[in-house]
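Yeah, one chain of the complex is gone here, protein chain that is, but the others are all in their spots.
Up next, chain A:
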Amino acid sequence: MALSGMRGLSVFISDVRNCQNKEQERVRVDKELANIRTRFKNQRGLTPYEKKKYVWKMLYIYMLGYDVDFGHMETVALISAPKYAEKQVGYIVTSCLLNENHDFLRLVINTVRNDIIGRNETFQCLALTMVGNVGGREFSESLAPDVQKLLVSNTCRPLVRKKAALCLLRLYRKNPDVVNVEGWSQQMVQLLDERDLGVLTAVMSLLVALVASNPDGYWSCLPKCVHILERLTRNQDILQEYTYYGIPSPWLQVKTMRVLQYFPVVEDPNVRRGLFDVLQRILVGTDVVKNVNKNNASHAVLFEAIALVMHLDADQEMMSQCVALLGKFVAVREPNIRYLGLENMTRMLLVADVNESIKKHQAHIISSLKDPDISIRRRSLDLLYGMCDISNAKDIVEELLQYLTTADFGIREELALKAAILAEKFAPNLAWYVEVILQLIEKAGDFVSDDIWYRVVQFVTNNDDLQAFAAAKARDYLDKPAVHETMVKVAGYLLGEYSHLLARRPGCSPKEVFHIIHDKFPTVTTPTKALLLSAYVKILMHSQPPDQELQAQVDEVFKRCESFIDAEVQQRAVEYIILSHKGPSMVDIMAEMPKFPERQSALIKRAEDAEGEPTEMSATKLRQRQNSMALVVADPGSANGGLPPPSLALPEPPPPAPETAAPAAPAAPQSAYANGTNKAPAPAATNGDLLGDLLAPLALEAPPISTPSPLTQSADPGEPLALALYDQQNQIKPIGSIEDWFRALSLKDSGVLYEDPYIQIGIKSEWREAQAKMVLFLGNKHTAPLVNIRVLILPAPHLKMQFSRVPDTIPPRAQVQVPVEVTCLSASRETAVLDFSYTISTLPVNVKLRLPTLMNKIFQAAPVSASDFVAHWRAIAGPPTKLQEV
């Protein structure tokens, strides 16, 4: 055992190691920290050796996981020491303890600079290393030119120059402006002629970053890179010490190929030919050998070569060669190679039309889904998702469903979502789709969002031949023990609408269906309860001839809910109880839901949005599109073998949506909700009116072509949307009542003005006589930015309002404040209106909100003494200005 060479340090380390438990360790460490602290406080008599020893101890303690919140100054001070031994400790420990944002680092910039421009090579090395490891923006600004000079200097040894290259790389990453000087690309070309492979490796790393951000600027480096690659793969003139297990610097090979992937194309035919020769040699010449390290190194080169082939748009033959290699890899036992085979196949799907050849390996890929290694399972899942098309969707989705029951928690959500998307995109028929989603809800209900089951409802509603099937399935699932709430929702909805189609089957009489659903009623959440009430009234309506017993049971449920705490449930109960006694007219009102207009799946849209977000600054096209955490949705047209999009289209052409529907939609529920909750439905309304009213709000959502009801009739805000789905799709609705918020704000000066799932608008105002300083707080509650923010204030004629510009985008979880100056010029009962709109994942939302610029805000108490009042009172003549009653 080699000891540290510092006795005190070794003793301390032994002591810590001999501690029996964490508590003892802490005591020992605290003692040492106290000691160091006192020694540092009284620096007199502290020898350089002791300083060194204490600073190393601090690093050791820090590494053990203890907070070391002092001594940074002493550590940093060692950097300025004249002797190498102390300087080294100072530099190393500083770069370990502090990160680039630490203020102390700024203190040493000058010392570091002196070391870099000084004549002492060892000092230069220390300084360059530290700046390369923790240098931040300030370092970048003040040191870049000096570092650059060292890199191209003729007098510096390779040791210094390679450090300078990597140091410059870091400084460039922190501030790209530092390197973009005239003629630098020419310097880089010359640097590529470097004979020392250590320097060349470092220069190549720098070049990766330079080319990545500016491929045009470094065009002239391309032929040189190809040349270096040729030289390496032919093992020409490579020093023995730069071969690794017989392979000429695999790292330099990989890096050089990485640089080449950042150039958009290779135009020069000679260079291109040379490059393809090299790649061909790598693809063919890489064999599996016994030695692990040799194997890893050669395959590191091989995988990089495959990536480069993909980038270069190679010919079909070379592509199939790559696919064949990858196919071999996904079948091997060696886990690393299998992992990389799966990963690279997924990448390949994104750039080339290789779906058909990859399908040949489907069996192996599926077996990797059951691998004990989660890393491999994830890769397999991604690949299966990417390669799925209409021909293999059934197999793949069923595998995913099977895997779902045993999958670990971390991967389930992704798995469920991917299964749902694939089922929808590539369903061979709709019955299968419905079946898959129901299974999905059963196995992973927690991860099936509402979007997914809404979609099932849409398909079933729009396809008559699916309805009985779906209802029967739903009925079966309700029989199982421990039914997930999402299942209760979808089953409740489907059975409400379509259970009458099953009436002749055993166990499916209206009464039985009602009971099986109502069993779940006590355990579900309020929105589901509301949905179930609608289901009951529908079942009741469908039971012809009317079943008195069922009617009585359902009535009892409604009666109980008449005083339910949630207004929505309460209202539905009240309405349904009246409606259900209306006899035949109820049948008209409760008729089946009209067909939905065809719309894009919210799910797929979400997946596409996730894909569309550009990953920052990533390398090539290919890499931009590959993002293992986000969903990878292959374009069905190109990536999936050019197959037409699956036939989930509706049987009839979608009805044209009224022009006003989209923008008006978000506003509609507002008015409907605003004061609807406290108004009972008008029982005296005539049949026609009631029907029209109920359908009118729906018309915004789904205009039925065949319905005779007058679509032009505007929605009576007094009528609720009871028959629509409780959660309206594709509409962002406020979570609360705008009217209530407004009412509260008319008395208070601050509070919520508006809130929906994505944004909250708060307001705070301060009135001083007829003027107010008002601040709007726009808070993004969502994890994605809200874009196209538009704030307009439509002032009433009596108000003068001024406000500053509002940013176009609100970042996730951020709040923007909009100060508004209000001056009231005359008395009026009108209020200003805030016209606010934003876009959340391409869905525009627009609301018009009354601002609480009310007269009562500027009312001021006028103190009047009793005698003054009496005097005034007397001065007023009789009625109409004066009226007295006792």
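By our rule, a residue touches a chain if its C-beta (ideal position, glycine included) is under 8 Å from a C-beta of that chain, and two chains touch if they have at least 3 such contacts; residues count from 1.
The definition used in the following text is that contacts and distances are computed from a predicted model.
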For this session: Choose one: "Growth hormone receptor a", "AP complex subunit sigma", "Transcription initiation factor TFIID subunit 5" or "Septin". The correct choice is the protein name in UniProt for the chain not shown.
Result: "AP complex subunit sigma"
For this session: Identify the residue among A:156, A:275 or A:340 that touches the chain left out of the display.
Result: A:340
For this session: Quick one: say which of A:185, A:201, A:233 or A:499 touches the chain that got left out.
Result: A:201
Problem set entry | Selected from A:169, A:350 or A:774 as touching the chain missing from the view | A:169
Seminar exercise, completed: Absent-chain interface residues of chain A come out as 1-5, 10, 13, 17, 47-49, 56, 59-60, 63-65, 67, 83-85, 88-89, 92, 96, 99-102, 122, 128-129, 132-133, 136-137, 159, 162-163, 166-167, 169-170, 172-176, 197-198, 201-202, 205, 208-209, 212-213, 239, 241-242, 244, 249-252, 254-255, 258, 293, 296-297, 299-300, 303-304, 335-336, 338-340, 372-376, 378, 616-619, 623, 626-629
